[in-house]
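Complex shown without one protein chain; remaining protein chains in place.
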Amino acid sequence: MQPVLEHFGVSVGAITGVLAARGKQVDLFGVIVLALVTALGGGTLRDLLIDCPVFWTLDQSFLINATTTAVISFYLVRIRELPRSVLLVADAFALALFTVLGTRKGLHFHLTPAIAVTMGVITGVAGGVLRDVLVGEIPLVFRREIYLYATAAFVGALICVLLAAVEVAAAWSFLGGFSATLLLRLAGIKWRMSLPIFRPKTVDLGP
Amino acid sequence: MQPVLEHFGVSVGAITGVLAARGKQVDLFGVIVLALVTALGGGTLRDLLIDCPVFWTLDQSFLINATTTAVISFYLVRIRELPRSVLLVADAFALALFTVLGTRKGLHFHLTPAIAVTMGVITGVAGGVLRDVLVGEIPLVFRREIYLYATAAFVGALICVLLAAVEVAAAWSFLGGFSATLLLRLAGIKWRMSLPIFRPKTVDLGP
Partner (left out) sequence: MQPVLEHFGVSVGAITGVLAARGKQVDLFGVIVLALVTALGGGTLRDLLIDCPVFWTLDQSFLINATTTAVISFYLVRIRELPRSVLLVADAFALALFTVLGTRKGLHFHLTPAIAVTMGVITGVAGGVLRDVLVGEIPLVFRREIYLYATAAFVGALICVLLAAVEVAAAWSFLGGFSATLLLRLAGIKWRMSLPIFRPKTVDLGP
C-alpha cells in the first residue's frame, strides 16, 4: 500500500513542478528538472540530513515515475488546462503524505521529537521551496503562507510524533498526522486562513 | 563554556535571519525558516561535506533555541527597533565563533589545511548565503564584501590552521582565529574597508 501512495505523491509533486515553469521560458529539460526537484527534493534533503541513503538512489522507479509524469504533463498542458480544484486537493494529499512519511522516518532513526517534526516539515515542504528558488522566486510557502501550507505540515507532524510518544500503533500515528495535515490544509484553502505577516519597525542591518 | 557560546551564536544567527524578512511579505512560518537556515545552515553544509552527522540532528536544543528566538523576534521587532550597532557587533561575534568552530571541526576530522580553512569559511558564511538566496537576493556577502565579512572569516580560519600546524594548544588556535576574525570584521565596519570589485572587459559567454 505505501509504495502506491508514495508514487501517487511523487506524480503530484512532479505535476506541480511542471506548472511552476509557466511563463518562465523554460524548455523540456528545465521542466523535467523542476518536476524532479519538486517531487524528490524534500525527501532528498531529509535523507541527507538524517545521513541515510537517499531514497531514490535505491529504487529507480521514483526517478522514472517523476520524469514520465513531467514529459506527459509538458505536452498535456499545451492541449488543455488542468482543473485547479483537483490539483489543489491532490497537492494537499501529497503534502500530508510526504509530511507523515518524513516524520515516521525520523522516528524510525530514533531522532528526538523536535527533530522528527522538523524532518516531517522538510519532507513535505522543501521540494516546493527548491522549485521556487530555481525559478527565481521567493518561495511561495514563505509568502502569505498560501493558506496554512507549512503550518498544516507542522501540526500534522506534531500530532504524528505525539501519537507515537503515547505508543499507539504506528498506523494510528501515521493516520492521525496524515488526516490533520490534509484537513487543516483543505480548511485553510476553503476559508482562506493564513498566518500573521512580518511587519517590523524599520531597522537597517547591512552592510 | 563552548555550548553557551554556540547557543549565543545560534540566537544571533536566528535574529539576522528574521531581519532578512523585512519588506518581503513573509509570514511567521517563513520567518522561522529563515531564522533556522541562517543560524544552522553553515554548520549543516559543513557537516554534510565532512560526512559526519549534522550537529542539530543529535541535539534538539539548537532547533528549539533558533525557533524560540525567531518567534520572540518576530513579535518584538513590531514593537521596537533593534539597535543596529549592537546587532553588528553580535553578528561579528557569531561570525568569528562559527568560523573557528568550523575550522576546528575540519582539523578534528584530519582534513588538510586548505580544506579545513574552507570548512571554517563555509560554517561562518553559508547560513547567510542560503538566507539571501531564499529571499531572492544576490547574497550580501558577494557584493561589496560588506566590509570584510568573508575575508575576516578566511583570515581567521587561516590563522587557526597555522597555529594548529605549529602545535600550540587547541585553545590558542581557537582564540587566535576567533580574535583575528572578530577584530578584522569590526575594523572593516569601522573604516569601511572592502575588497576590489569585479570589473571585466565585456565578454559574452552565453548562450
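We just call them A and B in the order they show up, numbering each chain from 1.
By definition in this document, a residue touches a chain if its C-beta (ideal position, glycine included) is under 8 Å from a C-beta of that chain, and two chains touch if they have at least 3 such contacts.
Only a predicted model underlies this, so the values are computations on that prediction, with no experimental measurement involved.
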item: Touch criterion as defined above, residue of A:Arg22, A:His110 or A:Lys190 at the omitted chain; value: A:Arg22
item: Missing-chain contacts mapped onto subunit A; value: 16, 18-19, 21-22, 24-31, 33-34, 44, 48, 53-54, 56-57, 60, 63-64, 74, 77-82, 84, 87-88, 91, 133-136, 140, 144, 146-147
item: Chain not shown, touching residues in subunit B; value: 48-51, 111-115, 118, 129, 133, 136-139, 141-145, 150-151, 154, 194-207
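Going forward, only the chains that are shown with their structure count from here on.
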item: Length of the line joining the C-alpha centres of subunit A and subunit B, rounded to whole Å; value: 28
